[in-house]
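Heads up, one of the protein chains got dropped from this complex, but the rest are sitting where they should.
Moving on, here comes chain A:
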Amino acid sequence: MNTDSVLARLFSRTTIIFLFVTVLCLVSASFYTYLEDRKLETISLSAMRMGSWNLAQLGNEASAFDREMALMAAGVGDPEEFMLRYDVLWSRYDYLLTSKESLPTRRHQDNKQRLTALFTSLKALEPSFATRLENPIADWSAVATEWNRQKAAIQQLVIDNFVGDETGQLMIGVEASRNRLANLRFFTLAALVIVFLYMAFAFLFVRKQSRTDPVTGLPNSNYLASIRGVDPARMIVICEIRQFQLVLSEYGNEAAIELARLFAGKLKAHLGTEDEVIQLGLSEYVLLLAPGQHETIEEMIEELVTATTFDWRIHESDVPISAVFGVDPPCEGNCPDWNTRYQQAHRGLAQAHLKGVSYSINNEDLRRQIEEERQIFTGLRKFLKGEPGPLRLSLVYQPIVSVENRHLVTGAEVLLRCRDDNIGFVPPNRVVDLCEHFGLGVEFGQWLFRQIARETRQLYRDLGYRGTLSINLNPAMLGDHLVADVKNLLIEQGIPASTLCMEITEDNAALEFERINQLIDRLHEQGVIFALDDFGTGHSSLEYVRELKVDRVKIDRCFVDGIELDEDKSRFLGSIIAMADQAYMKSVIEGVENEPQWQKVSELGGSLIQGYHAHRPMPFNDYMALLMDPKTGYPTETSRQLAPFTDY
């Protein structure tokens, strides 16, 4: 029989009524016993003895009267003595029926009735005595017969109430009470056993109920909380239905529950009997999987992904449903505790979400990567606050030269370098992404501006240098504060506005053309120009070129790759440059790495070049040294176009 149905019966109406009646019976029995025993309480042993003694006295006094009666019947009786014995007997009855002391005796069984009846019949004899006493030779036999009946009744009463060592009617009451108590104890014990068993089953039922999800019938988070450890050979998988919130918002709660039920069904159907599924929420599940026989972990998870990817039909439409999995693989040797493994599985899930893949297996690399990011972030925060730490940011400058004259340096792009004592070099885009992700973007941008001004200010103030400074704007910098930041941190620090070129990427601009264009307009008023970076790599590039009011287009290196070998590629690059030209935009070609490429680009003409073939990124001192080199030309205060020293 199904355990559930057995447990469900525990709370059926019949069971509850049965238990209620049992307890009620027990309470009634206890109450009855209490009442009965309360009567007994009033009879103390001494009262019982007293009662017994009084009745024995009654017997004696009856005997004394009996003797007088016999004498009277024989005609030799003394009327005075006869009446005295009668009165003594009379007073004994009166005492037994009225005194406080004899109350227990009266109360016992039917003593009171018997005594009353005897006393009444004794009193009834009195008139016959009177008539006979006046006539000495009267016939006493009729009266004697009547008296003998009374005498026998008195003797019986005395015997019935006799308290000896072990016998006695009074003791019967005590015995009955003892039996009642014994029975009550038995029933109480039986009822306690029943109630205890009921409670035990009820406890198990409630425990099971509280650990089961009402929708899917799967074990729930309460069950999960009770898990102390998991077989190291098992892998822990966290599984989350993708975009469940969308389903909920689109189709409502009932549909979401329906989907959860369907999804849980598919999970269960796919898994073996040794595997466990625990439900955390409608969209989140924990799987404890027994190791596969021949499959690798990847194969097992991929099968899971396939099994849980399906089209869900609702309201006449098909909704594609899939899930993301985070995996903590079986561990060998030194196995961490359950909580750590659970956390690691979640780490896998988080990673899968970040990477946009369907599953991610937690391993040492993933752990190290996450640990590294934490270190970098901590280092960045310290560095930006000016505190000493293992991480340092620095700037390098990659000169941008004219395609007509590679010694004419028209400016430089400021590039970020990052070094951590523990990790080594950290790629700049990772630093920028981390800053953006953890809310350090604005702080980072301001540090960048300050640092640029600190390093290059002398060049502009003292040497009259007017080469452009191309600065990459991270997304957080593209706010209203940008205008003030540029003004306060760069222009007022001695960098002429006309030499500043703010580079934005398509990702940064993120379709907010109007807002970005307002920013561009406000900085244009200052004389700052804008460049669209990495042109051609993102989506709808042409729309960006058309919509954003940028002054320069930086053509991505991918359009330069292979132009020296393929005429078509060369022509394509040419058409991009021409298009920019048509839109009154200057082209900056990135990634020119060798002489043949340079030749090709120079044939296309009209552009600026940034690439290894001309110059690699260099520290500021080298950049300055390059400018100081007599061969190098650069724009100056007096002429932005002419170099003071030209060799052509």
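Rule of thumb we're sticking to: a contact is a pair of C-beta atoms (placed from the backbone, for glycine too) under 8 Å apart; a residue touches a chain by one contact, two chains touch by 3 or more; residues count from 1.
FYI, contacts and distances are computed from a predicted model.
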| item | value |
| --- | --- |
| Name of the absent chain as recorded in UniProt (options "Cytochrome bo(3) ubiquinol oxidase subunit 3", "Multisubunit sodium/proton antiporter, MrpB subunit", "Oxidoreductase molybdopterin-binding domain-containing protein" or "High-affinity branched-chain amino acid ABC transporter permease LivM") | "Oxidoreductase molybdopterin-binding domain-containing protein" |
| Touch with the omitted chain, as defined above, among A:10, A:29, A:70 or A:88 | A:88 |
| Option from A:12, A:28 or A:99 whose C-beta touches the chain left out | A:99 |
| Positions on chain A contacted by the hidden chain, ascending | 46, 50, 57, 60-61, 64, 80, 84, 87-88, 90-92, 94-95, 98-101 |
